[in-house]
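The complex appears here without one of its protein chains, the remainder shown in place.
Should a chain be cited, it is by its letter among A and B, assigned in written order, with residues numbered from 1 in that chain.
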Amino acid sequence: MWQSIHKGSVSVEPAIRQFLPPCQVQCPINEDIQRTNVLISLLPDDLELARDGILQIGDYLYEKNPLFTVCGYVCGLCELECNYLAKGGAIRRRLLKRFISDTYTYHLNQKEEFNLVKHKENVAVVGGGPGGLMCAYDLSKRGYRVTIFEASDRLGGALWLIPQYRLPEKVLTSAIDSLVRITGIDVKYNAHVGEGKLTLEKLVNEGYKAIFIAKGTPAPRILTFGREKVEDQSLSGVMYGTTFLYEVSHGEIKPNYFRGKKVLVIGGGNVAFDVARSARRLGGETTILCLECEDRSSKDRIPADWEEIRGAWEEGIRILYSRGVSKVIGESERMKKIECPRCISVSDTTGFNPQFDLSDTITVEGDILIVTVGQGPDRATLQADNLLDEKGSLALDPLTLQSLNKEWIFIGGDLRRIGFMADAMRDGLTAAESIERFLGGLDMKEGRKREYEAQDIPRRAHYLSEPEVMWIPPEKRMHFQLFERGFTLLEAIEEAQRCLTCGPCVSCKACLSIGIQESLSNVEVNKDRCCGCGICVSVCNYDAAQSKEIETKRISTTDMFKCKSCGMCVVACPSNARKLVGDNMEKKIEAVYASL
Amino acid sequence: MEKYSPKLVCFSCKFGWGYLSDEPALASRITNWIPVICSGKIDTSHILKAFRAGADGVLILGCSEGHCHYQDGNIQTEKKVLLLQKVLETFGIEPERLKIRFSVDAEGKSIPLLINTMEKKLVKLGPIKRL
Partner (left out) sequence: MVDKPKVAIYWLGACAGCDESIVDLNEAILQVVEAVDIVLWPVAMDFKYTHIESMQDGEVALSILSGSVRNSDHEEMARLLRKKSKLVLAFGACACFGGTAGLANFKTKEDIFNWVYRDAPTVVNPENKFPQTETQINGMTLTLPEFYDHVYTLDQIIDVDYYLPGCPPPPDLIANAVNAVVSGDLPPKGSTLAPRMALCDTCSRNKKKPSKMEIRQIKRIHEVEADPDSCFLAEGIICLGPATRSGCGETCIKTNIPCRGCFGPPPGVVGAGPKYLSALTSLIKAETDEEVREIIDSIVDPAGYFYRFTQPSSILGRKKPGKHMEE
């Protein structure tokens, strides 16, 4: 099929001059999105024949991101910055990744172990969520012996909060199990570091030379009103969203558990919607109440993704915006109703500071109250381990993630700052780099501060619109199976073709890696011939050809980071002042003509 | 009289035609085939030199509308070819001798057939009279 394979000679250089397509800038781990888009667009349209190519692309993604199969279901941060957003719709990159994942997940069981040589020090990773897993993965590849200390009986951390109708359990378990197997990571379950005898110091005594702490934020926030805890949160029927989701993921909740019950979910974030839509699928008549408002242009807009809101609305979930909870009222020790004043402002210049209009208070009745207003870290342990500063925040260097109090400790993930799965993964990678520098006695910060510039959208005559969202009808969704239909092979190829390849060739090289081109030629402008007519500037779709004033002359130049070596400017130049250096098209043509 | 066998030069764009094929194998079945990375890279002087060198026809295979990997390369080629056909006519070269086709064929299987079809048309036209 394709002539050559990605591994080998054609590697992608780390971003030179910090130029990347906006999707890759946005991705916390700077995945090679453009490259994989191009590779997908060049797959054969027969599934049997394409399988090889799909696995090749999967292998390539796996090298940088062993959890990519999961990302294909739950991430999509890149789409928020896609240049196509304003021109017809962002490239549905998450679905493209999911398409690869759907074939690759089955292959993961047979993927060969890396058989890594681990000759360097022992490192402990506390917490087996995405942050800890990525750190362990990266350190293992660098040759360290890593042990993950996981407090629960399974790895995955906050990923288990994601309901199965968004992330099938099989995808998650196969990704995690394969990661551990392929990389040969040692895992200790039910190991609570920081409690009892298993202290950080003990780990040091056992020979671990550095520790990455990514314990996450298991503790749910309690409901407060005016900075006071709302009473009676221990009534029967009141629960916390994260606890509820963990129990659902453990399979401990029977189907139709909430049938005939009115379920009230407090919270406006994505987790609250996960809770509400899960409760709905368990038969409950569900209402969401949140402080935030519906107006997307307001500073107080609801933080949940529009896709969640639309899905919830389709599934018959009622959303009451701009409502807080001032009282929880029970009857016979059971939850009965709540009082909800109108929230007129959620945040101001000081931060989170909800203001209410008490004269506009409604009472909402319900059998179940699920509080999903956020999660927090286990502060007590952090305090005891002397990892906080005088103000009570983490004493940490934000660039290296190294603790300012204990230099062998590194902290990241939700514990450091609540974010997305990809953010935790980035922290894991940052910590791995820091740990290697620390253990090797190298400078901790040199060359690490990276600021990327996003490339603009290329011009073209016609822009195409995005494909429609593909969800099964809401009445058919009352179960925990996936409701989103993924791409077929043809749809994936077509959507991947829509990608405009905004980013520089040096960070892509997809065409070289599969043998479509032998090399990328630089464009050379002959200063003796260029008269500054500007025709090349008008022709270049990538704004790579530019006009410059040098002394009194006007001359054209080429920005090699924007140039795609397509040759349009060479053809359009009426003075033959431009040339693709090293290009062999002319020779080929001459050879053919000579034989005519 | 010897049967007239026309000489056809075929350019095709690599991102749309034959990228999934075994290029050397396909090349052995087609004479005078020049795959290029984008049809927009083909200059008018390349086309004219082909006729000068003895070609009886030139066929350009580019990508369908909206599919050009380099955004508008196929559109640039189309404009060029349309105007060039007018110029060729004045030179006494029938415009049908320069043909451009926009489509996508990943395996490149239709290339030999398209060349064959055009060769038949060239036989009807005969060799170029004035050059």
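Here is the rule we go by: a contact is a pair of C-beta atoms (placed from the backbone, for glycine too) under 8 Å apart; a residue touches a chain by one contact, two chains touch by 3 or more.
None of these values were measured; they are calculated from a predicted model.
Asks: Just one of A:L116, A:A219 or A:C533 touches the chain that is missing; which is it?
Replies: The single option touching the absent chain is A:C533.
Asks: Can you list, in ascending order, the subunit B residues touching the missing chain?
Replies: Looking at subunit B, the ones touching the missing chain are residues 43-45, 47-49, 51-52, 75-76, 78-80, 82-84, 86-93, 130-131.
Asks: List every residue of subunit A that touches the chain not included in the displayed model.
Replies: Output for subunit A: 461, 526, 528-535, 537-539, 547, 553-554, 568, 571-577.
Everything that follows uses one rule, which is that only the chains that are shown with their structure count from here on.
Asks: State the interface residues of subunit A toward subunit B in the complex, per the touch definition above.
Replies: Residues 1-3, 38, 42, 44-45, 49, 458-462, 464, 497, 500-501, 511, 514, 516-517, 539, 541-542, 564-568, 570-572, 585, 588-589, 592-596.
Asks: Which bits of subunit B are touching subunit A when the two form their complex?
Replies: Subunit B reaches subunit A through residues 7, 9, 14-15, 19-20, 23, 32-34, 36-38, 40-43, 46, 49-50, 53-55, 65-73, 75-76, 106-107.
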